[in-house]
Structure formats: C-alpha cells, structure tokens
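Only one protein chain is missing; all other protein chains are in place.
Labels run A, B and C following the written order; every chain starts at residue 1.
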C-alpha cells in the first residue's frame, strides 16, 4: 500500500501545489474562511465524502474571538465575489466555517481522524521580488490577510489525502474523518468543534503542522509533547473622563487601573507543579493628554504546562483585573478570545507512526519533540479523544522556510506538501487496516 | 482689670513653672494622663470650679487610638504610685482622662471656653547637660514618655488662668469653661470630648499653643488659619503563609497587597478645590525570607485643606486598600487612629483678641498666621462652636525653644508661661465682661 | 473716542462674522495655519501695518509639537489649493505661521500689544441640522480639523480691531502690535514667538478668549488669574520583543516599564507651596497578545500653580520615567510637546480695563476671575512683558455657547464678536492715548 500512496501523492503534487497557491491568494482569517471552506466542502463531496459544515460541526456558544456581524457579512460577500459557492457559504452563516468529511468503509474498524486548520493571519503580505509568492503572482488579494503560518498548505494537504484515501477505500476498514478547522490563529476554533462532538466517536486522531521547529524539508517529528495550555482574554476598563487641570478628582482613571493590572498580572506567583506564563501583549488607553483617561483595553494570555496550571493563572488573572478596576472605581469587562488545552502525544500511537515514517524512506531525519513551548488548539481534539479512551498524536513535517512563521515574507518549500501527504495518508491507512491484519 | 491680671500672673509665675516641671517630670502619653488629670481636677475643685471628668466629658465610642486595657491598667497603677489621687483616677477608667472645670458667674453672659491639652510624646528624653530639664533635674521619670511639645506648659497655664479667673469671679458675667483634653498627639482626644457635647453651649472658644511657628518669646499670634483636616488610620493585611520554594502558589501574599496599597495611595488624584496630602509613614510585613508573607501593617494619614477634601482622600484611601487586599486574596482590617477637622479662626473674635494683646503691652510682635500647614484636633472644638453659631480662634504664644518640637532636647523659655497666662486670662475676661459694658 | 469705536465695530460686524465663518470653513490645526495666516498677513498689509511672519517672528528651536515635514508639506499644498497666497505661505515654511502687524504712530507713547490665536482642533465636526455651521454651510471642509475653541472668532476679532485702529491712527500715540499666534492648542506656539523677542519692547499686553467660564453673551472678565503652568511631554519606551510562551526571559518589556511609569507619575508627592497636577492621558503599547511588548508610548502633562511647582513636577516625572525604563532594561526617549507658564493679570492694568468696559455700557456683567484652573500659553507673552517691567492682563469675553469647548457641536453667539472688538479696541486706545492726556 505504501508504494501506491507514494505514487499517487507524487502524481497529484502539482494539483496540491496549485490548491495551496489558490488558498494563499485568497487568504481568509479566523471565522471568515468562507471561500476556503466552501472549496474544501465541495471537493470532499465530489470525492464521495459525506460532508458536514456550519451548525453541524460548530457549537455556537463555544466560538471565541468571532468578528462582528458586519465583518462576517463583509467577508461572506467577498467570498462570493471570489467564486465561493453560495450553497455552502449559506450553511456557514455566523462564521461557522468548519468542515468535516466522512467515509465509512464497508468493513468494520476504528474511526481515524485527521485535522487540518485553514485560517490565515492578520498581516500585510510582502510585495517585492524577494518574496516568491510575489514573483510567482499568488500573493494575497485580500490585503491585510496573509497565509504566514502554512495553513494554506495544511488545507491543500488535507484535500490531497482525501483524494488518495477515497481511491483506496475498498482496502480500508473503519471510518475516515477529515476535520478542517477554522480559527486556529488565536486558538479560537477547535473548542467549538470539539464541543459539538465532532471527535466523540474517534479512536485515533492525528494532527500535523508544517515547518515550525522543523525548518528543513525532509525532517519528520512523529510525536510532539509539551504543548502549553493557554487562555487568551481581553479586558476593557471603563471609567469617567474629567479635565486633568480643573477637576481631576471627578475622573475615574481607567488607565491607572489597567497599569496596575498589567504589573500585578506579571506578579502572579509561580506554580510549584510546572511551567506557567503570563503576558499582556497589547494595551491602549485614553483619548487626550489633558483628560483623565476613561477607557483602557488590555489583551493578555496565560499559559501553563498543564490545563490545571493554566486555570490557576487564569483565575488569578481575573482576580487581579477585577481588583485593579475596583481600586480606581472603574468597571471592567473581560472576554475570552481563545484557548487551548495542554497536551501530550500518546507514546504507543507515536511509535506506530514512527515505524510508518521509517518504512516510507522519504525522510532524512525522524525525531521526537518533547517540549514545544507554544500552544495549538489541536490539543482540544487530542485531549477529547484521549479522555474518551482513544489515542492521539501531533506531528510536524519539516519544510525549508523563507522566513519565520507570522513574518510577511513567510513561505515554505512546496516539496513538503507531497511528503506530508504521503506520511499522513500512510499513517491513516496503517490504522484503517489494523483490523484486517 | 488688665493691670490686675498682669500682676497676679507675675505673682504666681513661680508656682506655674513648678507645676509645669512637675508635669514634665511625670510625663504621661495619650489617654494615660491619669496623674496629670487628677492634679488638674483636684486643683480646679479647690479653686471652686465644678469639675467634670471620665464619662461626664468623654464619649467612649469616639475615642481613637486608645492603648490596650493592659497598658491602661499599667499606667493607672503608675499614676497612683506617683501620688495621683485615687478618687479622681477611678473616675477616669478606660483612659477617660479629660477634665472640665466650670464656674457660672452670678451675672448672665456668654459661655467662654479655653482648651488645653495635657499629653506627652512617645520619646526618650535626652539626659545630658546640654538639656536644662536634665541639669535642673526634672526630666521624665517615665522612660520613653516625654513632654516634647509643651503640653506640660499648656496644662500649667490652664491652672494659672483658673486661679486668676476664680479670683476675679465677682466682676465677671456668664460662664467660664476650662477644658483639659487628653490625647492631642495623634489627634486622638478632641473628638470624644466634642462628641460628648462639652462645647455645645459655648459662645466663644480660645485655643492656644506655645512655640511652633513662633519660636521666640514675646511674639503672639491672635488668629491662626489653615489647619489641615486629617485622618490617621492603620491597615492590617492578613494572608496565608507558604514555603516560597516548594509551594509559592498556595500562599496569599499580604506584603504584595500592602505594597500595592502604598503606591496607589500616593497616586490618589489631587483635588481641584484645595490642598490634599497622603502619607504611609510606617510599614511592617512578613516573618521570614523564605516564607510567603502572611501579614503586613501600614500606618497612614490623609489631610485636606477642608474637612471635605480630607474625607475625599480618606474614602479613596479605603477603596484603594480594600482593592489591594482583594487583588492578592488577603483580608484587611482598618482602624481609625486619630482625626482632626480643618479650621479657621473667626475674623471678628480674632480682631477683639488682637486688641486685648496690644493693650497689654507685653508682646514685642503681634501677628496673624494664615497657613499653618499642620493639624491640631483643637479644630474639632472650634468647628463645633462655629457650627452652633459661636466664635472660635486658635492662638500661638511665642516661646524661645531649645530644640524643635518632638525632639528629645525640646525645652522652652518658661517666661512664656506668664505671657500666655496673662493674654488668655485678659482675653477671657474681655469676653466675660462684654455684657457689663 | 468710545462712541466712534462702538459705531465702527457695529458697522463692520457682518464682515467680521463672514471672516470668522471663512476661517471656520477652512480650519487649520497647530503649525499648519498657512491659509489663515496668509489672509491675516495680507489684510494687515492692506490696512497699512508693517507685517512680520515666518522666521521673523518664530524661533525654530523653541517650536514644540510640530507635525512631520510630510504633514507640513501636505497642509501647505492644501492652503494653496484653498486660495492661500503663495508669497506669504512661502515665508511660513516649516510651520512658522505666526504673524505680527505693527503700526508706529507719529506721537511717542507706549507699545501696546494684543494677542490672538488662530489654530483649530483635531476633531471631526458634527454634520447635522442641530449644528448651525452645518445648517448655514460653513462646517470645516478640512475633515478632522474643526474650530471648536473659537479661535476662528479670535482671528476675525483681531482683524476687526486692526481695521478700527488703523482708522484712528491719527489720534493715537505709541505703537500698536497685533500678534497672531499659531498652535495654542497643546500650548505649542507662544514660546517660539516669545523666544524670538516679539514682545520684548511691549509695555502693555492684552489677551482675550471667547466663552470658557463666561458662557453667556454680555459678560466680560477684565482680569484672569490662576493660570496653571504646564508641560506636555511624550515618552516612548523601546524594549525587545520575544515569544511570550517559548522564551519570555529574552524580552525586555516596554509595557511593564510604561505601566510602572504611569502609576508612579501619579504618586509624585504633592507640593506644599501650591497646586500641582499630573496626568497620563494616553497610552499605547505592544503589538500582539503573545509577544513581549517591545514598544510603549505615553502622553502626559504636568501642571503647577507656579512655574516652579510645574518644574518640580516635570523633574520628578522625568526621573520616574527614566527609572521605570531602567527597571525593565528598556530605553526611553522623551519629547517636549508643549508648555505654558503660570500667570496673573496685573492688578493696575486690570482696574483700568475694567473702567473702560464699564464706560462702554455694552456689558450686562463685569467680573474678575481668580482661579481659571486651566492653562493657556498666552501666559508666556504676559510673563515676558511683566518680567521686563511691563503690564499684562488676560480677559474673557462672554459668548453663549451651543456646546462646550472642544466638542464637535461647539459654536458661539456671533454677537460676541462685536462686543470683543469694541472692548479690546477701546482698551488699546485707552493705553495708546495715555501720553496725550
């Protein structure tokens, strides 16, 4: 089977690259992946998958960091104007742009899920000859939105895998579930799909990312550990403005409240049971130099090496912020903008995938990564599967990079698309044939 | 009449100095002036005054910064051992050491009050030849308690005036009320006497202080303005200790709460309507370097050029402290340790007293003082009298000083005692004869 | 003479209103008043004034808060497109838009200066029927710039006065100096004109503002005291960004530095010698939630009831900011954006102007204002004149307002233009005829 997969992946390589470039050109940010998701849904349907989207795969109440209705409306119209299919986009109203494609094979076997993320970054793409997407004319036409994290590649890989799996269907046992997630940037989207129960029947789940630690084509990491659980929040302080010269005592100073919050958030005690993090990354406040500032906004995040430690950080943070507001007699409202669980790949599953990767002889280096130091909301899927008795892993497929992730010159070696397609398809097939051996 | 007063004051000068030195030698701090007050009460009674003390002149609930029962007990015993009269001291239980002496003269007329304070400072008196009280052997035998603000002189002057007034009784109309107040240091005592109604029937009230701005014998200030209203408070934070290395997250850090309180107290907004002040003068917290500190104490004060501004400061301070505690999940308890009102001498009364002072021809310089920059709880008496339609003034009697107030070498030129006795008696007599003119 | 002045002012009222509306329609903000200043210069020249502008009246090094060269360029072009005369505008390069018109009369006498400010606010003007400028079609065509403080009126009044004075020239003795200042908003412009020596020969100076405390047409304040000295500064912190999850210790946190600065700026000690103020009105920092923030900007101001107290505040502020930067290992650069002196009207001159105002019988109420609680850089002119032995006053001319100053619905009763013209001309004439009496 491996040989077959290697060959088909090679055969469709050009198509995969074209898809990736199409997604890159029409980059869409979190919860507005209307055109991307419509293409995914349509392609899956044509390949014979049963396709779910919109309310079928997204729990509205668990969506985080969703743009305003005006923005959603605007981006839906843009997607239609960019040839997004109306019938699909209509089902995705409100930003419910997740897509799940399922094939239940004739023979009984495990449910195997693969997860791909589709969203782009809020970033102005470089437009000069140094940047291949510019030279080869596939830079984003949606100004201010750019695929700078490789999710265009992830989506293209997902469709390539979908195609190969559909071709091998007769030889497989169990169920394949291909999950295309919106809003990974800001860890906003996974929770809403997990909350909807999308992976509640899954026995094995595999996640994949291009590049990151593995900035060189030919490398493969079969199991990633050490994701930090994280919570992203905004806190908005509202006070009372007053003239700073003639009646300062009348004001209620939102900026002083925010400044106290910032410092004391960083002073939250370390936790003896593991790593913790806190960062206030953005702060804006006040309107004029001579006015007691009546408003202030902070954007912050907490992290922890376990979900429990992250919850400790989040609870302390909320208390600090509420007290800072009360110290200056101002009000504060907090919004959850994103979150991810901690997570570890299952050792046993990782070992199986390692064997698959070795067997394929397409990688120059195969490694395990124990401490990734960052966060990914794929962990929500993995955690849910693990809690219900299944197994999950996170993998990385190396890709030589033109610039680092989230940079306006980001680009990756497209040869990695074929490698990723091959190893993930073979891994899925390994699991979908285990009952046949 | 003036001549008579001048002569008697001169005649009893030695007795007044002896009294002052006796009080100096047996210095008693706030709320523990048992011996001093007993002597005052006894002397007034012998002079024919109707004498009130203890519960008759002190409202228990309005007492601030009272020592513990053990300390009161200890100081009562000391007073008895130092020849304080049991019958008086018994009435002063619980630190109610205020004394009021009253004579209602035969002829109708206004109620005229004079107020004197009796307490010493918590200070170790200098004991070397540079210090006259040491050379002349009247340093405090009560170690750690010292008359370093001249209240020993004030009390002696009060008794001298009492004596002269009693001698002039036949020629006076109305009522004389001599008020001897405990606990002026820390502005702790006046409120409780005012709350008891001690000056509710008073038409004119005069307060006096030796020295301060007038550090030279021969000067007299007939009206003082610009007292700052003030509130003295302690705040005590209680958290949870924990080992700083092995489980810091378990602690609730009282010291961090207190540190936040300190900074943000000073950041309370200025007030457009006048001067304000805030100071955290003392802070103690924690038990060991490697223990999350579970306790912290701060001693602070607010001030304002009006009672309203001081109240604004106090309210803000309380909110800051409560929020600082809540920020670190610790509790806080606050205690009122003292307070004084703002205050202004009445212009009309001041003018009358100025004339008296000039007429006497005993002063080299007579001035008005508009901005004293400090606080005195005599203001409570003056404010109450003024609010009920009477008039009040604060006066200063110059005295050449050996060192500044509250210094362990403090001492004053005792010639000032006679001058103060004369001017205050003449002033009182001026008012007590106004119906006869 | 008064009658003559009253009549001319009435006669040119319509022209004055038209001028005001023209300035309103082509509102120009600080240092970009190219068109306004060109009209002023041209009009003065036609009236026979000797006109100085550009480098002749502005000291480049003392200019504060000047826009970038690109912005200046842009606004010069706009002024030309809006019929600003090239010959004048060329002289104002670099934003030197101050104008001074001078007539030296035949007979000797004092130098009398009047000062007017010309700049508009950074504000989007209301555009609905509630707003008269909209109904009567003279809202600002320069979007985002609006005369919301009445300086359009001030400039029109200045030109009306120029006209009347020129008509009365034969009867006057001494010199009239009409000063049109750029950049009063943000107290940015006066210092550069004073530094150039514009008032170094002035014996009397009069400043005027419409409205403010006197929000009703018919009122006049002949002397204003209690201006607060002020300094406006920006501080820009620069640190090092780092990923908040994977290597937070590598970052140098500019936002934490700024937050510490904010709190401790407010904690600068009160000053015993008078009022002080501090405000951080605006703060921006950071780029992304998960990045240690490498930049932060604060805009703040200090004030003091005297220039000395303001200097104390400014010095403390600079130290606090430098220490806050050093605490987090970041750098900080500070820029002076504006400043004004404290100031008091001269009693003697105020009394003379009061008499003029009474004599005219055009005001319903004439008052003195002792505590204005705000800042105005007219004080720089007044202070310089006073320091060199001359006299100065600040006056207010009441005007019924549609909304308060700096509001997008701000408008004033144009009848006030005539009243201001009359009283200021008569006042100037009073001084310019003193040698003839």
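We adopt the following convention: a contact is a pair of C-beta atoms (placed from the backbone, for glycine too) under 8 Å apart; a residue touches a chain by one contact, two chains touch by 3 or more.
Given the structure is predicted, the values throughout are model-derived calculations rather than measurements.
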Chain not shown: contacting residue from B:105, B:300 or B:363: B:300
Absent-chain contact - pick from C:112, C:324 or C:385: C:324
Candidate in contact with the missing chain, chosen from B:58, B:149, B:262 or B:369: B:262
Candidates B:375, B:391 or B:433 - the one touching the absent chain: B:375
Residue of C:66, C:99, C:113 or C:256 touching the missing chain in the full complex: C:256
Omitted-chain contact residue, chosen from B:124, B:282 or B:436: B:282
Residue numbers in chain B that touch the chain omitted from display: 186, 228, 230, 232, 243-248, 253, 255-256, 258-260, 262-263, 266, 277, 279-293, 296, 299-301, 303, 337, 373-375
Touch residues of chain C, complete complex, unshown partner: 246-249, 251, 253, 256, 260, 264, 267, 269-273, 292, 312, 319-320, 322-324, 326-327, 329
Contacts of chain A with the absent chain, listed as residue ranges: 263-264, 266-267, 269-270, 272, 275-278, 373
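Here is the rule we go by: only the chains that are shown with their structure count from here on.
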Pair of chains whose C-beta contact count is the highest in the structure: A-C
Label of the chain whose CA centroid is most distant from the centroid of chain B: A
Same or different residue numbers at the chain A/chain B copy interface, by half rule: same
Geometric centre: closest chain by C-alpha means: C
Chain centre separation in whole Å, for chain C relative to chain B (CA means): 51
For chain A paired with chain B, centre-to-centre distance based on mean C-alpha positions, whole Å: 70
Shared interface positions of chain C, touching two or more other chains: 263, 266, 277, 373
